[in-house]
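What you see is the complex with one protein chain gone and the rest in place.
Order of writing sets the chain letters: A and B. Residues in each chain are counted from 1.
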């Protein structure tokens, strides 16, 4: 517990410093925010165009689709904001600068990840919340104390899956020199998080459930709210699966880091 | 122009690309997985719609278009904005502009090696696979030659736009933000995200006048036989050529103007 408090204090301290230094590049910050807005607008526009031509998808109507979409944006946000430094891993390893993280009396993964807080990821959160709320009202889903509890369990679980997926992808940087492709490829899958998992054929369906488990980021947790009478059984164990998966991704990352240090410079 | 000194750069790019072989395999594998996913996604979309032809496109038409558009855009995209942006921020650009080669040309040949290897390793196999699976929907005739011309023009227009955006990084500290905006606009308006035909008609009319659709949409339509007849094809290619000239003019004008910023401020 004492250790946890110590780590929390360090985390907040480093984070605040990072935000401070981001503020010293104000131009960059504003352009990046505009960039995030653009990305989400474009995503929304293509979503709209598809639905103008095809009013339903795999048995889900427009508002339900919007729900999946909004839920995915909210669930992805923690990964975007808190784990953004994973994207710099390739560069640090390539230039050998990664070694500077190895000399602190802190957990390596923690220290590395805490360095960057990506504020612009919050832009996505705003989009997600608006979509979620909009579809929520149109679907007349209702809102009470139980819903709050459900959200508090489902959203962090979904985020854990997303974080773990990207951690594993980032860990490949330690094994395959100068390869951003695994991360880029895996990240592209997040574009498919917003589509309901049941529309695919069995191979792809299972690929998205058990190999790159993006079904757990939006489709499964959304079912808790969209089809409360028909929740797939796996959803009930997903919080434990999420934690386990995150732990595995953490071990893989740490293993990669220790192995990398062994290749000299 | 001594072509030899430029082709050396192309060759170096290919060698560098092959050096990181794991990346090459992963990129290939990634493309294949995405094609499969796209296939089932569109299949589901068409199944849900109840009709077989939407806005004149059958499922097969859409598939071919989507697959080839993605494959085409992927082979062209070489992260030029990042490259230029990082060179500017690290100050390495100074070394590049004192080389006895014009910087825009230097960067073009520098990245051309990657484009060529991507084209051979990813795009050609994709075209062949699509052609086999669809039982010869892609015909191999004279229009392949026009397609190649049109594709080269597409690559050039894409390069000019990227170079222009890369130069913008001289004025802003942001690479990420600038690059993502460009990516979003280009992939949406060039037809890579969804076929342009699906756009509302009024929007489609505007988009078809912009340079972005000249990157992927025009060459693709020539390849899959959507644009028929020599005359129609030549008009499209002329349209591309016009945009090539305009984008080249603007990007080099902007570069020449901006380079003074470096020489005055010392980068």
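Operating definition for what follows: a residue touches a chain if its C-beta (ideal position, glycine included) is under 8 Å from a C-beta of that chain, and two chains touch if they have at least 3 such contacts.
Operating definition for what follows: contacts and distances are computed from a predicted model.
For the omitted chain of this complex, the UniProt record lists the protein as "ABC-2 type transport system ATP-binding protein", which is one of "Ion-translocating oxidoreductase complex subunit A", "Carbon-monoxide dehydrogenase medium subunit", "ABC-2 type transport system ATP-binding protein" or "Carbohydrate ABC transporter membrane protein 2, CUT1 family".
Note that of A:45, A:106 or A:241, the residue touching the chain absent from this view is A:106. Within the full complex, the residue among A:6, A:143, A:210 or A:247 touching the omitted chain is A:6.
The chain not displayed touches subunit A at residues 6, 9-10, 13-14, 17, 20-21, 24-25, 96-97, 99-100, 102-108, 258, 261-265.
Here, only the chains that are shown with their structure count from here on.
Distance between chain centres (mean CA atoms), subunit A to subunit B: 28 Å. Listed in rising order, the residues of subunit B touching subunit A in the complex are 20, 22-23, 26-27, 29-30, 33-34, 36-37, 40-41, 43-46, 48-49, 54-55, 172-174, 176-181, 184-185, 187-188, 193-194, 198-200.
Residues of subunit A that touch subunit B in their complex: 25, 27-36, 38-39, 41-42, 45-46, 49-50, 52-59, 120, 176-182, 184-185, 188, 192, 195, 199-201, 203-204.
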